[in-house]
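Here the complex is missing a single protein chain, while all its other protein chains stay put.
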Amino acid sequence: MGIEEIVANYDKKSISIATACSHSSLQIFNGARKEGLKSIGIAFKEKPKFYNAFPLGKPDEFFIVDDYKKINENAEYFHRKNAIIIPHGSFVEYLGAENFLKLNIPTFGNRAVLEWESDREKERQWLESAGLDMPEIIEDPKDIDKPVIVKYYGAKGGKGFFIAKDYKDFKKKIDESKPHIIQEFLIGTRYYIHYFYSPIKKDGYRVGKGSLQLLSIDRRDETNIDEAHRLGSITELEAMGIQPTFIVTGNIPIVLRESLLPKVFDMGARVVKRSYELFGGMIGPFCLETVVTEKLQFRVFEISARIVAGTNLFISGSPYSDLIQPGLSTGQRIAQEIKYAAEHDMLEEIIT
Amino acid sequence: MGIEEIVANYDKKSISIATACSHSSLQIFNGARKEGLKSIGIAFKEKPKFYNAFPLGKPDEFFIVDDYKKINENAEYFHRKNAIIIPHGSFVEYLGAENFLKLNIPTFGNRAVLEWESDREKERQWLESAGLDMPEIIEDPKDIDKPVIVKYYGAKGGKGFFIAKDYKDFKKKIDESKPHIIQEFLIGTRYYIHYFYSPIKKDGYRVGKGSLQLLSIDRRDETNIDEAHRLGSITELEAMGIQPTFIVTGNIPIVLRESLLPKVFDMGARVVKRSYELFGGMIGPFCLETVVTEKLQFRVFEISARIVAGTNLFISGSPYSDLIQPGLSTGQRIAQEIKYAAEHDMLEEIIT
Partner (left out) sequence: MGIEEIVANYDKKSISIATACSHSSLQIFNGARKEGLKSIGIAFKEKPKFYNAFPLGKPDEFFIVDDYKKINENAEYFHRKNAIIIPHGSFVEYLGAENFLKLNIPTFGNRAVLEWESDREKERQWLESAGLDMPEIIEDPKDIDKPVIVKYYGAKGGKGFFIAKDYKDFKKKIDESKPHIIQEFLIGTRYYIHYFYSPIKKDGYRVGKGSLQLLSIDRRDETNIDEAHRLGSITELEAMGIQPTFIVTGNIPIVLRESLLPKVFDMGARVVKRSYELFGGMIGPFCLETVVTEKLQFRVFEISARIVAGTNLFISGSPYSDLIQPGLSTGQRIAQEIKYAAEHDMLEEIIT
């Protein structure tokens, strides 16, 4: 049975949502609760005890797996629960891309986006063809004429990156035996912009056949790079044998200068439109990871095509979402979208 | 007709507020809405589309101009709407000081403050005579005996500033042909303190004939200085040909050590009192831009005599304003003040 058929058989009056117990799950379960949807927490080996400390962020039930890859074998359980999977970064990572794509459970959003998001070259093709300004790629290290960040392929979570100030510095630091990419180091201040695109809501900021929202903004906090300055400059740290790392440990709330909002919406709209041309559309929450330069221009270094953990700051609303509906979180917005689609018999437009 | 006469003719039961569509306008329109006042968004050339994404931050109507300087030609429109202009930094900048001062539309606050705020020397005269501790000015570069920040006159938005560590560094960097000012570089942590002074409310923290509130505190986020450390120290960046810049791109929420609050109110009270002696008073929101030193002393490097963009973080309240009224923003506080004055026939005390 295909996903559309499965959903066609769902009881639209008792939809539940399901996700893996990590990343932004407290917010997702809390959002479902606020909208009156049931929730299922998919947990590894045992029921995580910490949810007991958060009665409003706890799922209604747990589904325990000893291997995330086996979720598909239990698809019927989820079908019986009229469940829709809310994929977040950890869910996709736990399952693996291949298993995620094969998952025989209705999933919020368009799974086809994964291919375009996870492949650096396709991601660049998408964003650049949408008119976004990405960091320059330096093909030949001899052309390094400004600071660069060098990323080994497969480097996980910000380890295995290094900064090189010039060609000489690059030569000193590079392990040529490992495949890598050399990228311009963006100079400016970082803003991680949390959007939501609905293909079925026709009010608000219209894009394509739907509408676009800005729900919140954060700045990622990365160990050790974001607090290294308390000890010394990167160069000084390297001299002490300490390498900078870029591993996300948390998030700090932030707002952008209001005069930049037209650009924020323009960027979001372009990315959505282009997604429809390339692979049938991006649906629901996404994040553009940007640097604002001294010319007040946005440079975009990455896109996350689903809920990002930075939204966890805004479980009770943000300076942006409060202008839509007081207290609105991204998790709640997802639940609203599903609820609205279920009520209007449009679920097939927002799931795959 | 003078401003007082215009306001005397206003229908006090249907006051509206108006401001330019930028800076802190979402918050100002949202605040008006919360207090039941109508709002007018003054926009350049076309209705900005992004307000559609924020139903609770959208003005009730737009007034489109092809040149901000022509607002005055349309004063009658605003009179008919019983409109009071809420000036913010961008509004004043778009109009220009001269046009702002001549504007024949009732304006919240005392316009005379502009002269004292925009002229560096008058600003210093005001704040120092109020007893605030400002950064030292170094007249003769040869006297530079600690780090300084050098500002070329007319440098806009934090570009055209540079830091010099000593006289030698200064000589290397300065373009002597351009007029400039040499200021002590303040060492400490920055707090941008958002106050509100009401000349008509007699409860609370009494100052002069009115009362003073602390509504929120932020830290400005400036490109590229605030994230430059991810690449290297300022000196190292300069060696790579990258100059530090101080252009505000956003704001981060923060609270101050509670034991500093008596000083915070004392500073605010002194500035307000002195404003009455010098130019008839400062009314409504203002911001002291401070550095807290290792001796827990405040050094004040600037005053903004109107709503600042840092308040945009606190559209649904702050750790300070929530102790006044849960959810109170500076935008809402402005609307409250106007509403209260209209109801008590005191508008002439808070507008010019």
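So that you can tell them apart, the chains are marked A and B in the order they are listed, and the count of residues begins at 1 in each.
As a convention for this text, a contact is a pair of C-beta atoms (placed from the backbone, for glycine too) under 8 Å apart; a residue touches a chain by one contact, two chains touch by 3 or more.
These numbers come from a predicted model, not from an experiment.
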Out of B:His229, B:Arg274, B:Arg306 or B:Arg333, which residue would touch the omitted chain in the full complex? B:His229
Which one, A:Lys13, A:Lys172 or A:Arg230, makes contact with the chain that was left out? A:Arg230
For chain A, which residues touch the unseen chain? 22-26, 30, 48-50, 52-57, 90, 159, 221-224, 226-233, 236, 240-242, 245, 247-253, 309, 312-316
Interface residues of chain B toward the undisplayed chain are 146-147, 163, 165-166, 185, 187-191, 203-206, 211-214, 217, 219, 225-226, 228-229, 233-236, 244, 252-262, 264-265, 291-294, 296, 317, 319-320, 322-326
